[in-house]
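What you see is part of a larger complex, with each chain still in position.
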Amino acid sequence: MNYTPILEEIYTDIQPLLGEGKIADYIPELAHVSADKFGMAVQTIDGDLYHIGDSAEKFSIQSISKVFTLTMAMQLEGDKLWTRIGREPSGTAFNSLVQLEYENGIPRNPFINAGALVVTDIILTHYGNAHRSVLDFIHILCRQADIDFDRAVAHSERETGYRNAALAYFLKSFGNLHNDAVQVLDAYFHHCSLAMSCVELARAGIYLANGGKLPWNDQVIVTSNQAKYINSLMLTCGTYDSVGDFAYRVGLPGKSGVGGGILAVMPNEFSVCVWSPGLNASGNSLAGTRALELFTTLTGISIF
Amino acid sequence: MNYTPILEEIYTDIQPLLGEGKIADYIPELAHVSADKFGMAVQTIDGDLYHIGDSAEKFSIQSISKVFTLTMAMQLEGDKLWTRIGREPSGTAFNSLVQLEYENGIPRNPFINAGALVVTDIILTHYGNAHRSVLDFIHILCRQADIDFDRAVAHSERETGYRNAALAYFLKSFGNLHNDAVQVLDAYFHHCSLAMSCVELARAGIYLANGGKLPWNDQVIVTSNQAKYINSLMLTCGTYDSVGDFAYRVGLPGKSGVGGGILAVMPNEFSVCVWSPGLNASGNSLAGTRALELFTTLTGISIF
Amino acid sequence: MNYTPILEEIYTDIQPLLGEGKIADYIPELAHVSADKFGMAVQTIDGDLYHIGDSAEKFSIQSISKVFTLTMAMQLEGDKLWTRIGREPSGTAFNSLVQLEYENGIPRNPFINAGALVVTDIILTHYGNAHRSVLDFIHILCRQADIDFDRAVAHSERETGYRNAALAYFLKSFGNLHNDAVQVLDAYFHHCSLAMSCVELARAGIYLANGGKLPWNDQVIVTSNQAKYINSLMLTCGTYDSVGDFAYRVGLPGKSGVGGGILAVMPNEFSVCVWSPGLNASGNSLAGTRALELFTTLTGISIF
């Protein structure tokens, strides 16, 4: 299937939405991104790449990094992981402490901040260095060695991330953080600061559409079942407090970040990444969500 | 694909699970069902039927009825429906009043009891008679005129359903129930009391796998998009507080009931119904969930 | 002590507040009360009465009735009462269902609606007729046989009291309501509809300042300890979600109602009733709270 005309139609259709939504402004590095950016890239398991707009411009992937760190934790711990993290939708604001309190320090799922902190803790325990090991993993996924953290972003997050610090100490009070909280937070903020483009992210996510393997060399990243698991977690927990709405409108597993990126997957076909910094009320890219909705409507593709 | 050997393997494998789990006992009619029952039926969109065990025995479909009443409400109101009901997972126990209070009387989704009461209210407003209209609809779906309510079950539910009565009056206090609470409750309890077999339920659900149409006569029940919407709602909200776990293990949209039934759908392929009365901690059929997990593992079928 | 000049000073001082605040308008009978009403009456244990303004005008005592029904329940059940009701402040809105759910149907205290419904249930169980028995009790307290329910108010409450109906059925779902919910609600709404004046209410409450006895004939209403208990419950739970603020500013045990009345007690000295229909954000009489604050400031009287 040639996605070029569809991407062009989407590109035209979403123009009126650019500038709408609210750009994340809790740190200056995110606030300064131009509101009219829009990029989209589709990577098929057959190796074809379709892209449009600002698809080669790097942005802060933020919570999309949780997909990759979760993948590493599943490699490291398999199902043992689920003794420390749940896999249910959170049903409240994405960084709420309430549910964590009621459930004795077990985060509802690996995509809320608390869950991702536990994932980071696991990576830190196994690798010692949770900065390097994540970079190395991303480099393998992308076949590209120049992807890096945006250290200014990581630094700003660390300076202002009091709520994440509260989460880390709260997890520690329940015994569900084994390393030093300051170290875990530092690694977590670095992972969120990864700077990648739509093209790079679509490529990095292709193993999720390809049964856990890299299509170009058949390298097994996770088992076929684990790839399905990650997709199901993205579907039920990947887009903050609007997973139902996203599943309803887009019909694909996806993971969003406050930088305005969304990575989505159609199993056995493609991964797709869209980026536009204006966010809707749920914290997902406004134009990006609409672009994905148009994409599945125009192609007739949906997991449902 | 011939599903017979797979159903036979499943039937053997789940034998040790029969008798495990807890049978719903809040009304005597449910409590008296034998714990070792197990039935399963697969209805393909090509018209093939595969079934095993107690697949022809009628059981109380309970919350599975919410799929059919939601379908009717979507026929009647389209997207207007979503002004009175959300479509996000609830993240807490399935009949909790807490979230309803925090969200000003808008139930999180149509599959929690509060949401289904609003759905019933809509049917009552449009049809006047919410008993007859639902029976008529089920008869069309099943091509079968003898499916009926179990009036003893409906009566017992009404006598003891104080929590649902609380929900109905609470919705009314927010102005989100337009008819008399007693009337809505009576209709709701009747819908839940529908007595159907696995074979009948698999047939009744086939439109969800077939783009909204009945395969035998192409009658449009809902649009193709609406069928996808219902499937996505089942995936994200259909199995109480374990939607994440169900999506992870089974990988299909599904809706369960405390009677021990689960209806699941593989789009463009089949609908499947499984029944076994012992429930797991989340209120879903224990052997039924395992049977569906085995089914998707053995066939390699999954929406992810 | 001659309270006349103090009442006159208060009367002058609060004039600018009349018309401020919000009159309860959920039923027409309360909404139609004139906003500039203000009355105050002090009844000493020595038999002196001081009063000013609209102190002889009857108003709807609403939740102040909970003091009298609690007194009856303590007469009937003694400490056994506390197996069905807690005695801790609620810490959230006065008719919240949340806490009831988390505490398995045991209302936090007898002054939130859920607690008062349990109190009414107890009276109904013991007396059969919860209308007559409460009227009889009030007549004894006031030495006056003409105090009655305002049946129009009771009727309106019943027609619109969906939230209280939800509470009653919710209590019933936990087994903490022994009588028919409709009957309990009817009695409860009648108790709240009692029409009394400041003078009558101050007289009715004097046993709480007098060690549990009526001062004019030494009739024991409750034991001296029970009177202290009721006072402590008024202090910690009597003024909705602003008990801390009320204790801080007024320094006396008190119970308020949405009709704009507040009954307060200085042990061993007097009971005082104030009425003005405009309510502050917490649902307590705005001018009434200020009048009581002035009263304790000007007299230097406080339990603290």
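Residue numbering begins at 1 within each chain, and the chains themselves are lettered A, B and C in the order written.
The rule we apply is simple: a residue touches a chain if its C-beta (ideal position, glycine included) is under 8 Å from a C-beta of that chain, and two chains touch if they have at least 3 such contacts.
Given the structure is predicted, the values throughout are model-derived calculations rather than measurements.
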Going from the 3 copies shown, figure out how many the entire complex holds in this file. 4
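Assume only the chains that are shown with their structure count from here on.
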Among line, ring, star, complete and other, the chain touch graph is line
If you average the Cα atoms per chain, which one ends up farthest from subunit C? A
Subunit B against subunit A, contact positions shared by both copies (same if over half, else different): same
Subunit A to subunit C, mean C-alpha position gap in Å, rounds to 55
Using Cα averages as centroids, what's the distance between subunit A and subunit B in whole Å? 32
For subunit B, which residues are shared contacts with two or more other chains? none
Interface residues, subunit B side, partner subunit C - complex: 96-98, 101, 162-163, 165-170, 172-173, 181
If we count contacts the way the header does, which residues on subunit A are in touch with subunit B in the complex? 86-92, 99, 108-109, 227-229, 231-233, 235-237, 241-245, 247-248, 251, 253, 267, 302-304
